[in-house]
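Encoded as structure tokens, here's the structure I'll be asking about.
Certain chains of the assembly are absent from this excerpt, and the rest are unmoved.
By written order: A and B. Residues from 1 in each chain.
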């Protein structure tokens, strides 16, 4: 448990450090030290074999001064309340830094989603929304996909929310399929963001893309699109890796082939 | 932190022990191992000196199978999320054991209420209801007084809830002043309960009250009324104590005088 606690404590330490560097008034900085509200629930899921299992689930609404809180929901065995709080803090900072009308939130379920059948995963996803139903909403807190949650899962979540609150409509969950009201461009948004930052950096440092070699750590949805876009812009992607291994080629990799192979 | 965790772990251990002794089906017992929902917030209170302070506050709705959850809110520096969960578990058991149509809940604020002014205490009490507002209600979860929360504090809480939800009325908070819709007999209910158990035990063991000596540990609202009623029934109260000290007399104590003196 000591390990998990330090995740949030470390985040607060870093926040204090930067607040001091930026000469932020301590009374103001203090407002960011305490998560506004954190809800812990246990989701009961009927497994395919008839057994009832309980999964710890969390949602943290860190700070909503700038607008409804917003942040992903991750499904991972290592999820803890402490990690969710730390990530919600960083979401608050990220939204504020970009001038978005959103506060920061985050959620997660302590589960190995790869060990669940598709129907079990659906029941867990719907159960997450049920157990958090009074805590989320278009003007309260807006869940999004995160580690091991994808379009289909967000579609289930959105559908469950609509059943609970028919009058609210399809604005509570982002990252759902485009056909069900999802956002165009959502698919490669994370990768494109990294790519745009790299482009901007190259411009500021006056570097030629084709003289820069790039290694991409993590070749999931974000990493793939980032690598693809950088590659299309002339950068030389020499290495990519994911949780199962990596591939290296000094003369540059063919990203679409690797993606297809994967 | 390790200390706090063990409070709830110990409670679960004891629950498992008794469930095994009582031959309760493991699938059923499992339902009691996980608190349904626990909300952690931080209440911002403007102190009389202008400073803004944040107090960690908790509310656990352990299990609502039998009805809306019910349980006290304590104001104490040693309150932790873990303790609140353990107490909410015991409330679930207590309500079920008595056949009441209630589930178990509990809440608390990590604060030394004696260090607050009356106005600061009012702001904290109202802040508790504000930060928990979507989590409580007459058919959801019903707060009650507990350690260092009294009639006046429950009156503030009830008033705050009525402002937030005028259509719900006065049924959300128990233990408020009788004039504001509180329950008759609430004042000495806890002490009277202990007294009735003692009477029943004496009857079953065929003991004469006046031959039994009694020591009362904790001479707050519960302890005083228990001592008073036992004394009136002929028991011999030889000792009472509270957080500041104790008093002993082998020939029996005059409870009303001690109470008045205190």
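A few notes on this one:
Basically, a residue touches a chain if its C-beta (ideal position, glycine included) is under 8 Å from a C-beta of that chain, and two chains touch if they have at least 3 such contacts.
The structure displayed is predicted, hence computed values, not measured ones.
Of the identical protein chains in this complex, 2 are displayed in place, while the full assembly in this structure file contains 6 copies of the same sequence.
We adopt the following convention: only the chains that are shown with their structure count from here on.
With each centre defined as the average position of its C-alpha atoms, the distance from chain A to chain B rounds to 40 Å. Touching chain A in their complex are the following residues of chain B: 1-2, 5, 27, 30-31, 33-42, 51-52, 54, 56, 131, 134-135.
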